[in-house]
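Here it is, the structure, as structure tokens.
Just one protein chain is left out here, and the rest sit where they should.
What follows is subunit A.
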């Protein structure tokens, strides 16, 4: 990166010296973005500063020495779900922030936070300013259960609950009611397990993480002692992965409570399946059915909190308390399995079962939303229709991350997904399918528009001020950081 700067500088100096004095002065004033060498560089803009955005930027910058990338982000702070989705007690997963920071600090990369693409600037305006636009803004909506009572107090989307304990500004006023004894989580993916784990973790574990203080305070008062994690199908279709199940099994002061009948026939069926499914199922079987060791038995007898998977159950209604003010139970349809393996389906038997509970968390999937009516959007799959990351019927527009493939997968998945999109974009530059021969203004075509509209972007160095402030506050609390919780506060720190 520094070499690039030096080359450009020396090229510039040569230009200055070979022209006349008055020319030299003219060029000095017009240097940024107008000198011949930088106007030819391909300019790409990326919408969304989460893992997808950063990995796409990384691959582009690494692959071509002339490409300049600008990343626009709605919030003043970068990193998306790495900051707002990854559980507070999984700090090692957040290590990717280091590589993203290096990318953001690269001379050919710029971060523009606090810019909402769709309202502050349109995708069309971005297309005019850049050679290519990559949509990487993820999935900020969620799949609804679509059952009566879903909007009662006490029912939350897992996305909002996770956003709340992770300090997402939009979720800071959630104030979930944790005064009930039983919480029911619908869905059995890793997000569901994160929620269960955060609800049941001992305070002395949580208080050392970057969980927000308001969440910590509320969880300290929580009366929740039992968490059921409910899935439509059986143990062999569970969507979570073994690491997260092992964390639940090992969670201090808790004991598992499963229904033995749910595991009928599983010990036989597990013999024929691929290794990942086999190991996971074996762990479930062991936890549900094996006679515990003496040490484990002691742990279970002393445990004050209970967790368990419930299988073959689908939500059909959230039942209100007598005064109709809030959720008091969930009605679940009992299913049977048709077929086997990953493709098995849940078929209702007609039976239902009511489970009393005061907190219902629906963890059945995030969902992408369209940000511009002029862009194609597949509302059934909730993705931007694309072929290998090239948005259909829209030259010069690409997509990466969850917006491209749907909202599943971890950071590693998104990395590969984003590298693929970057490769498609580079291919198009090389082949001429994407015309980069004429100069484009890049951010110089956007920042005047933003200024006119009263939008002041947050630069990466401003984020670093926020970062330092959060770390400083964290030190005082014995935590890695204490996150700023509102956009206003973030902007205030960014501007000082």
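The rule is simple: contacts are C-beta pairs under 8 Å (C-beta built on N, C-alpha and C of every residue); 3 or more make two chains touch, one makes a residue touch a chain; residues count from 1.
Following the convention adopted for this analysis, contacts and distances are computed from a predicted model.
Colleague: Tell me the UniProt name of the left-out chain, picking from "EF-hand calcium-binding domain-containing protein 1", "Adrenodoxin-like", "Methionine--tRNA ligase, cytoplasmic" or "Tubulin epsilon chain".
Modeller: The UniProt record for the chain left out of view names it "Adrenodoxin-like".
Colleague: Which residue, A:263, A:419 or A:460, contacts the hidden chain when the whole complex is considered?
Modeller: Of the listed residues, the one touching the omitted chain is A:419.
Colleague: From the listed residues A:70, A:89, A:120 or A:262, report the one that touches the chain absent from this view.
Modeller: A:89
Colleague: Among A:173, A:223 or A:243, exactly one should touch the missing chain; which is it?
Modeller: In the full complex, the listed residue that touches the missing chain is A:243.
Colleague: Pick from A:118, A:292 or A:406: which residue touches the chain that isn't shown?
Modeller: Residue touching the absent chain, from the options given: A:406.
Colleague: For a quick check of understanding: of A:187, A:315 or A:358, which residue touches the chain that isn't displayed?
Modeller: Here the residue in touch with the unshown chain is A:187.
Colleague: Given the full complex, what residues of subunit A touch the hidden partner chain?
Modeller: Against the left-out chain, subunit A lists 51, 55, 59, 62, 81-82, 85-87, 89-96, 98-99, 143, 158, 162, 187, 189-194, 197, 201-202, 204-205, 208, 239-243, 246-247, 250-252, 275-276, 279-280, 342, 363-366, 405-413, 415-416, 419, 471, 480.
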